[in-house]
Structure formats: C-alpha cells, structure tokens
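Shown next, in structure tokens, is the structure this report addresses.
Of the protein chains in this complex, all but one are displayed in their positions.
After this line comes subunit A, so read on.
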Amino acid sequence: MEIIQIVGLGMIATFLALVVKEHKPIFAFLLTVFTGVIIFLFLIDKIAIMIEMIEELAINANVNLIYVQTIFKIIGIAYIAEFGAQIARDAGQGAIATKIELAGKVLIMIMAIPIISVIIETILTLIPAAMGDLS
C-alpha cells in the first residue's frame, strides 16, 4: 500500500506548508519543491520498471531501438519540463512557467525530427509519382 504513504506524505507536507507560509513563504515554497521531488523520486523506480518492459517488447517485435529510445527521451523531457513549469507557476512566475513549457515543446519537436523525416520518406516511396518528381 504505497499509495497511503504518498498521500500521507502529501497531506503532512501540505499542513506544514500552511503553517510555515504564514511567517516565511520562502520556506513553504522550498517545502513544496522538496515534497514534489520526493514523490517523483518514489515514482521513478516504477516508471523504470515500465520502461524496461516496453523496451523488451520492442526488442521482441524487432522495432528499431533508436525510435523507442527517442520516444523515451521525449517522455523524459515532458516530465522534467512539466515539473519545472509547475514549480515556477507555484511560485507565482507564470511567465517563466510558460517559457519552460515552450522550451520543452521545441526540444521535443527537435527530437522527433528523425522520426518525422523517416515517415515522410516512407510515404514518398509509397507514391511513385512523387518520387518521379523528386528525382
């Protein structure tokens, strides 16, 4: 029953943050960040198990491993960007949060470029007329 641990941790941290926020809001904010990191660290072990399973499936299905790894990297970027953006938004810096999210989107797009180009090439080989135009 790990969910009880996590919920209890979150509730205790919430109460403590409420108490501390009255006098020193900075410490309440750091407390929030710390709690978020602890919960994330707790979850990342489970995520690792899941990713291992997906990788095994991909190897069994003879999928090129580079594509799977790219997808994992994209998921990682999404997690980190979301984490940072939420912390920034919590601290009242909505503008910085939006920029972090923008950076995450751009970097994900850059990572996806090889996959997209492969898809476009595949589609072009399916259309003989287009290939004739290109060559």
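Rule of thumb we're sticking to: a contact is a pair of C-beta atoms (placed from the backbone, for glycine too) under 8 Å apart; a residue touches a chain by one contact, two chains touch by 3 or more; residues count from 1.
By definition in this document, contacts and distances are computed from a predicted model.
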Undisplayed chain, where the name is taken from the UniProt record, one of "histidine kinase", "Succinate dehydrogenase cytochrome b556 subunit", "Stage III sporulation protein AC" or "Acyl carrier protein": "Stage III sporulation protein AC"
From A:7, A:44, A:110 or A:123, residue that would touch the chain that is not displayed: A:44
Sites on subunit A contacted by the missing partner chain, in the whole complex: 2, 5, 9, 12-13, 16-17, 19-20, 23-24, 26-28, 30-31, 33-35, 37-38, 40-42, 44, 47-48, 51, 69, 72-73, 75-76, 79-80
